[in-house]
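Sharing a structure with you now.
Of the protein chains in this complex, one is absent; all others appear in place.
Labels for the chains are A, B and C, by order of writing; each one numbers its residues from 1.
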Amino acid sequence: MGEKRSQTPSATRRDLVRGAGLVTAGSLVSAFPMPAIAQVTKAPIRIGCLNVYNKAGGIYGQAIFEGLQLYLDQAGGKIAGRPVELLREDDEFNPQVALQKARKLVESEKVQIVAGPLGSHIAAAIAAYMKKAGTPWIVTGAGSTDLTKGRLPHMFRATLSNWQVASTMGAWAAANLKREAAVIASDYLAGHDIADAFRDSFVQGGGKVVKEIFTPPGTNDFSAYISDLVTSPPPMTYVFYSGSDAIRFVKQYDQFGLKAKSELVGFQSTLDADTFSGQGDSALGAISSSIYCETLDTPENKAYVDLFRDKKKSYPGVFDESGYTAMRIIDDAVKLIDGNVEDADAFAAALAKTNIKAPRGPVSFDQVTHQAIQNVYIRKVEKRDGVLRNEPIATVANVGDYPPNKA
Amino acid sequence: MDLFLTQLLNGLVYGVLLFLVSAGLALIFGLLGIVNLAHGSFFMLGGFVALSVTAATGSFWLAMLLAPIPVMALAGLIEVAFLRRLYARSQLDQVLLTFGLSFILTDVTETIWGKGLSSLQEPRGLREGVEILGNVFPAYRLALLAFGFICAFAIWLVLERTRAGSMVRAGVDDARTAMGIGLNVPALRTATFAIGGGLAALAGVVAGPLLGVFSGIDVEVLIPAFIVVAIGGLGSLRGALIGSLVIGFADTLGKAYIPGVSMFLIYFAMIGILLVRPHGLFGQDPSGG
Amino acid sequence: MTTATFFTKWPAARGFAFVAVLLPFVVLSPLALLSGYGLDVITEIMIFAIVAVSLNLILGYGGMVSFGHAAFFGLGAYATVLISTRYDVSPWLGLAGGVATATVAAVVIGAFCVRLGGVGFFMMSLAFAQLLNSGAIKWRPLTGGSDGVGGLLRPDLFGFDLADADVMYLFTAACLAGALLFMRMVIASPFGHVLVGTRESSLRMQAIGYQTRHIRLAAFALSGAIAGLSGGVYAFYNGFVSPDALSFGTSGMILLMVILGGKGSLLGPVLGAGLFLSVKNVVSTHTSHWLLIVGCIFVACVMVCPEGILGFAKKLSRSGERR
Partner (left out) sequence: MLRLENVSKAFGSLVVSNAVTLDVTPGQRHTIIGPNGAGKTTLINQIGGQLSPDRGKIFLHGREITRLSAPLRAQAGLARTFQKNTLFQALSVFENVRLGAQAAHGRTYDMFRSWRNDTRVLGLAEQAIEQMNLGRIAAQPVGKLSYGDLRQVEVAVALATSPTVLLLDEPTSGLSPSETARMIDVLHALPREISILMIEHDMEVVFSIADHITVLYYGEVIASGAPRAVADDPRVQEVYLGAPQ
């Protein structure tokens, strides 16, 4: 935070308060980072998995956690010879709770790495604390474009940024789909973040946004908005929803016959492996952009999908893969420093050197903002053997971070 | 103009959907005086049971028929095990109990069916659109509209025109007298609560193709249902119908024409109506007379 | 027996003397035993204890079941952050503004709610809280939407920096103690008894000449003010506030704390807040069935000890005395 929140309050002030607490000086446990221990221990590496595990968003938090776990199991539960413990903390999608839980993980559970969270508002809320604490932090879900602007030295976003995914679609759609589009999105920050990113690149590519609609999160009935679109259908509709909104919108869009009149194009969470069970055939033929596609024809992805389908019947979604790859990135970096994760700076330096072929394709980090540089796939929903899946129809390679974040 | 008529139709459909959700709530409050915060959970459970039934049989109609049954049994069980001991206590205790039960039912549902997002497929024959006012309107929504009014009529018929209905109403008006003339009031109460739960489950099934089936939908439908019941007058079925239509229209037209404030509109409607009529449109002042 | 003997035998008096002796130990021992995070946990418990105490005034003493008490908690927090950061004034002024905002809101919202009894009150309070929650999400330029607003730095108090966990802890403890002393004074005052009268029989109160609506409104405003204080301290604690602070979930949690500890007793809500948050802190890490546990706590409270743990303990000790 600011300068005012001094890390070491003056000794006199501290002693005075302690004195009131009837404490002798020696008993205080320092909360400040200790000098790194040189020799590597065989003690477990503790990773705090701060995420939402219940109710809205819980499905994604769970997917990320299972992804981490899946990789870890595959690696035999050990990294660089050290056993790994995953500690789950539910942030309840509430920034106030999340801050509390982040402190718990860092100060009480003494984790060496924090992985999470899904919510961008959660990430924003804990950023200042995480910066102060200096604990390495692998972002596994939160996509807000602004998050990497803060350039936390120990934070690495191993997953999408909203800008990466939405602006890539804007440019591609203007060039390859239609020149006019309506934009409809959830009326909270992520919705505006994504709509802005799409609009900017779409307009830059010569497209025109004819209508923008923002709907309250958790809308039951979209008929009012959809009827509005039906009367003069735009050639294309760009959509951002997640969770139940994604199910309802895509179904109702189809039920009103709009899918035939206006091409349905969406953000990754709107049309992903975990929404298909709710959307059914209504999703068929829709196009979306994402950092991952479950049907990528690469050896890395095929191996991963086989592994995943061994455990579950379904196909992996973007967050399943995000968790899996995040642990892979941790694994590589920890090996690079011979398991000495206690040295946060060395670990961060190792993370920055990440250069892997993940199921989603090549992943490395922006050296300034620590945003993952990765491919963005344009995907289309197809039905194979009675199962809905996304199939890649175009690849935009090595998309980096939002340029102003680096400036 | 066409668009406006379409929006009115949308409002009507949404209103009817809200009526199906809130009818059981109004029934339970009207007849038992219980504010049932677990109503959304019954709705959710109805959807999930229907999901299992359609997965096994492929028939939506069968799901509609079967899904309310286990939920009714569960509701009846809850009445016998818990609520029965609370009639003499304050409404707060009943509210808290059903609030607690809603947490438990959410957890149980997630344990059985998982946290995933699902929905029900409309029955064959209602999947296509129908041309109305020059635009496609989903056939399922029209069927829902008809079904909602049929339900309203059926509930009215049962309550007002059958012996069972008059027994229930007698038990409500004056439990002691009803017992005096030989009515089994505890059984009537159990049945009423079970039927209220069953209605919620039925609503959960028919709403499945529109709203989806997932954990968390319980709260999403509970709050509008409460607003409907508060506006209509607690415990009044007629009030629930009118309240549903008011909210259906207000919400839909708000989204269409004043999207900036649509998020608040239903709350404003509720506060405004309760300001003028503190006991709702058709509610009775419990302290008067 | 003369009337003088029984009204001096106010049962809470003994309990309070007991607490007064224990209090310094209770307050100071965490300072001795815990450091940073542990102290923060207790600080948070005390913050919620304050808001639970405030809800208890209207719920336990006034018989008003509010399902929207987080509205005042959240408003207090929002106003504290916004005033401090937007107008660049001392956070103390922000805190005062937070209390004032919550009080004014409680007067306005209360004016609507107290007209309705029982279930109507419950619905109305819920509707207003939902309205404010929606407003906080929607009005992004002011509230920062779902992200919330931050940037609040804990201020100094008499030269002590609240950024220090110890100072923050002591400050919060002082606020809780102040709230409890104030509450104790109110419930033993003529107004406190009048409030209990409206809970017991509104009709009778009116018939003997009390304007029950005004009385309920005054209690509601008072409760809102204390909830606002608690929210303001919560904003100090976190440095930011998000719409969750005024959500349905937060309202339900505050209600649970009061019910769990014991409504209508001075220390019940404090006990409830402490128990609920400690259990949550320990248990929620190890289970994915936290909701089930919360639900069971509710059901058990209602079925087994409707007067909460404190009421249950009192009943036990009373039946013990009789034997």
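Operating definition for what follows: contacts are C-beta pairs under 8 Å (C-beta built on N, C-alpha and C of every residue); 3 or more make two chains touch, one makes a residue touch a chain.
Keep in mind it's a predicted model, so treat the numbers as computed, not measured.
K.L.:
Going by the touch rule at the top, give the shown chains the omitted chain contacts.
P.N.:
C
K.L.:
Using the definition of touch stated at the top, determine which of C:119, C:153, C:194 or C:297 touches the missing chain.
P.N.:
C:194
K.L.:
For the full complex, which residue in C:215, C:229 or C:291 touches the chain that was left out?
P.N.:
Counting the whole complex, the residue in contact with the absent chain is C:215.
K.L.:
Any idea which of C:186, C:279, C:293 or C:313 touches the chain not displayed?
P.N.:
Reading the full complex, the residue touching the unseen chain is C:186.
K.L.:
Would you write out the residues of subunit C that touch the absent chain, in ascending order?
P.N.:
Here the touching residues of subunit C are 1, 3, 6-8, 185-186, 188-194, 196-197, 200-201, 203-212, 215, 218, 222.
We take it that only the chains that are shown with their structure count from here on.
K.L.:
Using Cα averages as centroids, what's the distance between subunit A and subunit B in whole Å?
P.N.:
Each chain reduced to its C-alpha mean, subunit A and subunit B end up 37 Å apart.
K.L.:
Calculate how many whole Å lie between the centre of subunit B and the centre of subunit C, each centre taken as the average of the chain's C-alpha atoms.
P.N.:
33
K.L.:
Multi-chain contacts in subunit C: which residues touch at least two other chains?
P.N.:
134, 137-138, 291
K.L.:
Out of subunit B, which residues touch more than one other chain, so two or more?
P.N.:
106, 110, 263
K.L.:
Please output the residues of subunit C touching subunit A within their complex, sorted ascending.
P.N.:
Listed in rising order, the residues of subunit C that touch subunit A are 28-29, 31-32, 35-38, 40-41, 44, 134, 137-138, 140, 145-148, 150, 153-154, 159-161, 163-164, 166-167, 170, 234, 238-242, 244-245, 247, 249, 281, 284-285, 288, 290-291.
K.L.:
Touching residues of subunit A toward subunit C in the complex: what are they?
P.N.:
It is residues 1-2, 4-6, 9, 13-14, 16-18, 20-23, 27-31, 53-54, 87-90, 92-97, 99-100, 103-104, 107-108, 120-121, 124-125, 128, 187-189, 192, 216-217 of subunit A that touch subunit C.
K.L.:
For subunit A, which residues count as touching subunit B in their complex?
P.N.:
The contact residues of subunit A facing subunit B are 54-56, 58-59, 62, 187, 213-216, 218-221, 223-225, 227-228, 230-231, 243-244, 246-248, 251-252, 255-257, 274-275, 277-280.
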